[in-house]
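If you scroll down you'll find the structure; I have some questions about it.
For this depiction, one protein chain was excluded, whereas all remaining protein chains were kept in their positions.
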Amino acid sequence: MSVEQAVKTNYLNALKQAIDEEMAADSEMICIGEDIANLGGAFGVTEGLVDKYGKWRVQDMPIAEECIVGTAVGAALTGRRVMAEMQFIDFISCGFDQIVNNLATFHYRTAGEVPMPVVLRGPAGGYGGGALYHSQMNEGWFCHSPGLKVVCPSTSYDAKGLLKAALRDPNPVIFYEIKELYRRKDLEEELPTTDYIVPLGKATVRRSGEHITLVSYGQNMYHCYQVADMLAKDGYSAEVIDIRTLVPLDEQTIMDSIKKTSRVVVVNEAPRTCGFAGEVLARVCENAFEYLDAPPARCTRLDTPVPWVKPLESFVLPSVEKIYNTCIRTLKY
Amino acid sequence: MSVEQAVKTNYLNALKQAIDEEMAADSEMICIGEDIANLGGAFGVTEGLVDKYGKWRVQDMPIAEECIVGTAVGAALTGRRVMAEMQFIDFISCGFDQIVNNLATFHYRTAGEVPMPVVLRGPAGGYGGGALYHSQMNEGWFCHSPGLKVVCPSTSYDAKGLLKAALRDPNPVIFYEIKELYRRKDLEEELPTTDYIVPLGKATVRRSGEHITLVSYGQNMYHCYQVADMLAKDGYSAEVIDIRTLVPLDEQTIMDSIKKTSRVVVVNEAPRTCGFAGEVLARVCENAFEYLDAPPARCTRLDTPVPWVKPLESFVLPSVEKIYNTCIRTLKY
Amino acid sequence: MSIGKKLTETKKLPRHSLTREDYLEIFKQLFLARYFDIRLIKEKKRGRLRGTLYSSHNQEAVLVGTLYALNPEDWISPIHRDMPAFFLKDLKSGWNNPERKGISIEQIICQVFGKVDAPGRARDNWSHIGSREKKIIHSTSMLAGTIPVAAGVALSEKMRGSDTVVVTYNGEGSTARGDFHEAINYAAVKKLPMITVIENNMWAYGTHVSEVCNTPDVADRAKGFDIPGIVADGQDVFDVYDKMSQLVEYARQGNGPSILECKTYRAYGHGDHDDNRADKYRPSEDVNSGRSRDPLAVCREYLVNENILGKDDANLYMADNKSASQASDEDFPEEVINYLKQGVDFAINSGLPEAEEGGMWVFKE
Partner (left out) sequence: MSIGKKLTETKKLPRHSLTREDYLEIFKQLFLARYFDIRLIKEKKRGRLRGTLYSSHNQEAVLVGTLYALNPEDWISPIHRDMPAFFLKDLKSGWNNPERKGISIEQIICQVFGKVDAPGRARDNWSHIGSREKKIIHSTSMLAGTIPVAAGVALSEKMRGSDTVVVTYNGEGSTARGDFHEAINYAAVKKLPMITVIENNMWAYGTHVSEVCNTPDVADRAKGFDIPGIVADGQDVFDVYDKMSQLVEYARQGNGPSILECKTYRAYGHGDHDDNRADKYRPSEDVNSGRSRDPLAVCREYLVNENILGKDDANLYMADNKSASQASDEDFPEEVINYLKQGVDFAINSGLPEAEEGGMWVFKE
């Protein structure tokens, strides 16, 4: 064939490439987690890596999340970069103490002596019928635990670029991969053939608009695009922002948009109370109150776990319809 | 002596009375925790109880927080009410998974079959030089975990009344005791000699005012009173609300006040991002936006751990001065 | 460790007395557990099963043998690989006896189909159900997480003076978790009537037991707590039953907790999504030898050797060593097939919960 075929990469393989490239670049970096070597990961994110880097650098760990995180802390203390996988992000609760009290605070406690270049990543999110323990977005806990960066990509390009940036960051990063996006066909895209990163702490405006700002991340981005389309039909143009990095938050991009639109709806699928959507509302009050023509609003999960069967799951999670209604309410205020 | 002496009770003994009375009233209720029996608790909240109720009903547990919480869940499953102590609330991170994924969700998962009358309580809070692991207010994690009630008393009367209500509640309650208040002389008060509770989910207006609403709980209440005094000197009258129960939140009392004052400052000592203060701001936006004459504001800990020595600790925690400044900024908006 | 040793020597002790009816019931229950699995695979193909199936194929003797050794009032906590345990519990009290302390087949099929008549009204999936009334602890997904809960149940029962025993089921991989250690340590100190059954099927998802456990037997973890830890042949329902019976007796008499490791093998993938991949990450000799002693065959052989069943009667149903696609209804007793049908028929007609239920029961009012 004379015409070169463009190679398209899905979200999952973008992540795999990121890990692979960073492992290749730094012979001290290690990957640890349950079933990441022999199996290649429950979803295959680490598939093939053990063959390239060996059983020590890509290591199957016992089912012991506190130990996985603690091991990452110890390896980082000796100067290594570490990728540690949680088989599902839901199980991060089992390693919670080591994360919030040890990993997150190490650099602070040591007055800058010891950085913690550790990425804890894993599949997250609802809408897949995974029920209470395979659907969580629990980033709120970690946004509330100083010392952790929190990241959630929504595109294949970002998945690779943010993960590479996270792996290079000297700080611990909790990295939320949206498992429902792993193999989504429409997210396959041609990625740069040369090294690139997407810097942490930078949001991006996915669509420009005038009348309302939609702020979200992860899977909810795709609901927001649909809502923007629906609003367009109603004659409203929506600006859609993908936060990408929750901590540290790029307030500038959000506030700039609100200064233009004067209206904002924040969408995420975590529980409502003390979730990240509420935090954005608080920051909007603090930074752009005088620009608001309507109360900043949020569309989140109800304050419930994620139940199993579809009607229940749909009832509690944000949907295109619920977001749309929230936008209309905000626009008509 | 012919004149009866009024017996005054401090915050700590108020808690002890609550547990004692509930233990006396329900022979199935148990208390578990580290060093709560033979020692009587690190701070003495359970002192003497083992002599009254025996080694089984008041039980020293191994240092194993996941097990303590899991044991509470199991005992509750068999119909018992359980008080489980965390020696310091900071160590609750070590029992985190059992709390958020098991205890919190049991009633939900079982569609109402199994209630969880469990109170997890322990000493909390900063300002005492306890440093990173003996100063935490980590209620934000649990406010963000549906199925848990979250309570924090600021007076001796409330300490007893709320704890009794919590122990009688069929739902799990995370109960934050402010250790700096345990033995504060000025909190000693005469308590009712007859049985009483302070219902969960009801805030209370501690001071009436016109110009600004201060919303807080726990130790920060006392900072707020001082600020209210200072504001009074400036000619502003502040309404001061003690939330007492964070989940479920008594929005009505807060919104009623804001409708009157049009200005609100929320104060708490937890980290800022995704903390409870931000949540109150979000709810104010949702419920009282049109009444606001200034952006709702918060005064919280910085997004840092609680460092040790005084200058550092003071730098990161809310203080009278910082709250006052926030109020003035809000009043002058 | 004298107790542990005494207990491990029991292989030489005479079998606990079982009536002929018991033997036949046990044999039938093995078929029932096997057929449940096979039937669910078929139902999944029909699109009725909701979610992942974690097959207990080849591991049935562990469930039947341990459960048969319990009283109705004993508690159990099954996890993902123990789906049949929910209806096998107290099954000898009558398969359709509504009073029995086990969950009905109707409710279990509702659960796997995601229908509202499931024990938890289809709010959580697969094995995450239970029943206070039937004395089955509701698990979360977090492996080993039911053991502390079981300790709490055991504590409560012990304090009430009952002689009830609490049994948790766990894969060998789960024994690496902190919860396992914390709860067994606690139970050991307080002498709680708790038995930790370890279904050592050699694999935890893609990871071999040797990668996560350093002792020759997983049961050796018991030594760290000075409690009995004994190993049963998990393919031999009677060996499991005998050893379990002794640990149950030991617990009932107030001696405290113990560990029963049942050596078995995971016949297929971790879940049905993994069936194809499992052949890649597991050596084929390992798979072949692991599958070579079908618990149905082992049981049949015993019944024939002990003259409990004649050869012809014993060989009436030959589901042994057949995968779901190889097995047909002729390979199973009619009673078994009808029982499953009864569950499936009921579940097909059960509805979905109302959407609003998603917002209910966060708190008890």
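A, B and C are the chain letters, set down in written order, and residue numbers restart from 1 in every chain.
We adopt the following convention: contacts are C-beta pairs under 8 Å (C-beta built on N, C-alpha and C of every residue); 3 or more make two chains touch, one makes a residue touch a chain.
Being a predicted model, the structure only gives us computed values, none of them experimental.
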Touching partners, among the displayed chains, of the absent chain: A, B, C
Of A:G147, A:G278 or A:P318, the residue in touch with the unshown chain: A:G147
Chain not shown: contacting residue from A:I19, A:A37 or A:C67: A:C67
Selected from B:A14, B:I30, B:L49 or B:A64 as touching the chain missing from the view: B:A64
Among B:I197, B:A232 or B:L302, the residue in touch with the chain that has been omitted: B:L302
Residue numbers in chain B that touch the chain omitted from display: 34-35, 38-40, 42, 60, 62-67, 87-88, 90-91, 93-94, 129-134, 302-304, 307-316
Absent chain, residues of chain A that touch it: 30, 56-57, 61-62, 64, 66-67, 69-80, 97-98, 101-102, 105-115, 146-147, 149, 170-171, 248
Residues belonging to chain C that touch the chain removed from view: 176-182, 185-186, 188-189, 210-216, 220-227
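Here is the rule we go by: only the chains that are shown with their structure count from here on.
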Geometric centre: closest chain by C-alpha means: A
Most remote chain, CA-based centroid, reference being chain A: C
Between chain B and chain A, distance of the C-alpha-averaged centres to the nearest whole Å: 32
Chain B residues counted as touching two or more neighbouring chains: 97, 101, 105, 108-109, 146-147
Per-residue multi-chain contacts in chain C, two or more chains: 123-124, 128, 140-142, 178, 357, 362
